[in-house]
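Note that one protein chain of the assembly has been removed; the remaining protein chains are unaltered in position.
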Amino acid sequence: MNKKLYDKLIFELSHPGRKGYSLPDNGLGDTAHGTDKAAALGASLLRSEKPDLPEADELTVVRHYNNMSTNNFGVDTGFYPLGSCTMKYNPKINEEMASHPGFASMHPAVGQAAQGNLEMYWNLQNALSEIGGMSEFTLNPFAGAHGELTGLMTIRAYHESRGDTKRCKVIVPDSAHGTNPASAAVAGLEVVEVKSRPDGTVDVDDLRPLLDDTVAAMMMTNPNTLGLFEKNIPEIARLVHQAGALMYYDGANLNPMLGVARPGDMGFDVMHINLHKTFSTPHGGGGPGSGPVGVRKGLEQFLPNPRVIRHTAADGKVTFRLTGDGKALGQVSAWLGNFAVQARALAYILSLGSEGLMEAGPLATLNANYIKEQLKDDYLLPIETVCKHEFVFDGLKDKSTGVTTLNVAKRLLDYGFHAPTIYFPLLFHESLMIEPTETESPETLDRFIEVMHAIAREARENPEAVISAPHETPISHPDDTEAALNPKTTYIKD
Amino acid sequence: MHKYFPHTAQDIRRMLATCGVESLADLYADVPEELRMKAPYALGKGKSETEIRRYFNALASKNAPVEACFAGAGVYDHAVPATVSSLAGRSEFLTAYTPYQPEISQGTLQYIFEYQTIMSRLTGLDVSNASMYDGTTATAEAMLMAIAAGKKRRRILVSATLNPRVRAVVDTYAHYHGVPLETIPQKDGVTDLSALEQMLQAHADVAGVILAEPNYYGIVEDFSGVADMVHARKALLILNCVAADLATLRTPGEWGADIACGDAQSLGLPMSYGGPYLGYLCATKALMRKMPGRIVGQTTDAEGRRCFVLTLQAREQHIRREKATSNICSNQGLMTLCVAAYVALHGANGLREIAYRGHQMALYLLDRMTAEGGCCLKYAGKPFLNEFLLKLDVDAQEFIDYALREEKILAGVAVDGDCLLMAATEMQTKDDADRLAKAYGRYLNIAKEHKAARQ
Partner (left out) sequence: MIKYSKTHEYVKVEGEYGYIGVSDYAQKELGNVVYVDMPEVGDELEAGEDFGAIESVKAASDLIAPVSGEVVEINEALEENPRLVNADAMANWIVKVKIADPAELDSLMDEAQYAEYIRK
């Protein structure tokens, strides 16, 4: 990463009269074709002024964005131990397949004439069903949060189909990510929090009295937000089902379960998967993602339209069809979701195969425990137990130095690492959440451990150096208050 | 081990010892035995890159080939410059997460800020967010935003001329969120404005009115006076617009809209069989703090350097939880880079030239199709830019299938059985239009013969 700030904006490089495009000859020449069938587009329907947009030649544009990219840190740049985000390696072959000209140039209205595309969709949903222990997946949701919303709507559609309309609540652990309650609210459900026990797992005794015939679902991750496996999951599922509600699995933490256990076998009825976490599709600075939703047998008809179905004719010929179901929750996307993201995930699953997938989860867990065990002397580990793919420290052990989790995170940037997730979960004041993933080598982990120890040492010996970090990044200490107080969200020439 | 995993057997032994356990299975001692997988996944052996390429090539060969595309309906066949694809492939952009650490994410923050500026200038509205998933969800979010701004008002009126796929997603969100939704009828292919006025009079609780420009049939509607009518009833005007057309057509800002939303696929994103695209959402300054999603803002750092951060985060789900306007916790980062680079390459002149080419080809196509007979413009006498609805004498889907099979041309999108929605861009040639029109002429005869044979 380049530590010198590239500070230009494209508007400042604009030069009237320059252009970076050329258009193909369409054979119609310059003559305007009039028609008496439609009215002409009158001035009142056109914009009064040309928009003020940049004008630049191709090389200027290329250099501008390339220079900008050097101020960015990605998985391809260095270690990215961002807890709950599963920043694993994004394989290059996935990118090549996503931009395969046979798919990338296809208009979605081609529909069933794109048999290859539908087969790809079906194969991926089938593989995810195998991995999730589900009956069918829809790949239509665009992201994890969109998957949550779709999953909760699926659950509501199921209850509605039985005429059970009083189920308006969803139970969410108090350790859950803020997206869970937000998704529930958008889906028209009321959120009820269930308490965690001191070890971060769901308190079954607190759950029992919450369960009645107004509960639509219980929403959980497993392992939970602290990276701990919910051992009581069979009991929880039994209680929830007894109350007539469904179990929802938030797939944010699916990665360590690869090769170990399947949500369907744990008693979950509906789940979503983040393809951009567990299945290696790149995060793209915020998106695009993909959040497929799976359901157990008997709930398939409630998944959003359109669905892709495999049809075998009497003569054995297999075709794939787009269908819709009247019982479905409705549509959550215009077409079939983020198709090019799905292509990447399928390429990843094909590359790993069964054997590779079986290895992935345990290695992610090994990497996390390896870091945890070696840092717990300097960092406060609130729950002393084997974790799964991630774990949470409650800041530095030595609280006398005045060095906070935020300071540690910023100091890490100086050493060339991305920061862990900080101040989440809310269960601790100084949460520092580390998730290494399975694609990092022991040497990378060793270097990270060494740096984390060095920062703890600095905190003791020279706390100011940590508190004032970062020192070696393109910018330092941006003024967040000023940004929120007087928002400047578009470029205005000085 | 698989090539993505660096661990040797020796590494694993050493690491397990550090963790104080003997085997990888010991790390899962807390998973009850009955929950553990009893057999490996039934997913076959891992494939080499060569085998993966063969696999995808084989799938691609099963797709019907398309040499020219006259389908639109919200997704348009525009050229994607090599520059755009190449820049989007830069791994510093591609493999970064959401820019939570602004010190090492200025690249992402800078291009999102450029994107916001571009969308604000295109729509003529003050503020743009950092993008939504696509045009359908952006419109649904615009509806939720109007409700959040409307305090106790919750009713939403939607024009019958809105793209039915957008409407389907809006319907889903409305149904589960408990939003009363009503359809403003259409008259001759455009929103019936007198019906809208009556509906506004009839209900005191209207939070927002959703209209489309151009509408689903490609018609450019005249919204003169609409904003005043809507604002007089304290409701918000939401316009769903095709992003590429915003450089040419009267803007949402000029129509007096409060919120503009829609898909920006038409600004440099490949059609990719439906995604990933990008939904844009812009609004007036008064509504800035009701906007869902990420927003990037300009500020300065400790040394006074201009820099960018995620701002106004107090609106968002990770802080507001169930009280947030929306549950979205991401944006289409990489796609906003594509839009910024695409617009930088084309400028206003390029976008207008492309819009003109689409208009020119659409007029030519309309003339050629109608010259074959057996079809006419469904809503005659209305202005359009690059998309129009033809009423056919035959079943539209059957003709689409025929043209795809015989000419490798995607003729359009079937609407209501006998109508064909056709769109043109800079990508089709005169020859494509001629071939398609001739195919229609032939198909009319085939259909006639079939009909005669049946009688």
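As written, the chains take the letters A and B, and residue 1 is the first residue of each chain.
In this section, contacts are C-beta pairs under 8 Å (C-beta built on N, C-alpha and C of every residue); 3 or more make two chains touch, one makes a residue touch a chain.
Remember, it's a predicted structure, so these values are computed and weren't measured experimentally.
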Listed residues B:314, B:380 or B:446, member touching the removed chain: B:314
Per the touch definition above, residue among A:174, A:325, A:398 or A:480 touching the missing chain: A:480
Residues of chain B in contact with the chain not shown: 289, 313-315, 319-320, 323
Residue numbers in chain A that touch the chain omitted from display: 480-481, 484-485
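Throughout what follows, only the chains that are shown with their structure count from here on.
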Between chain A and chain B, centroid-to-centroid distance (C-alpha), Å: 19
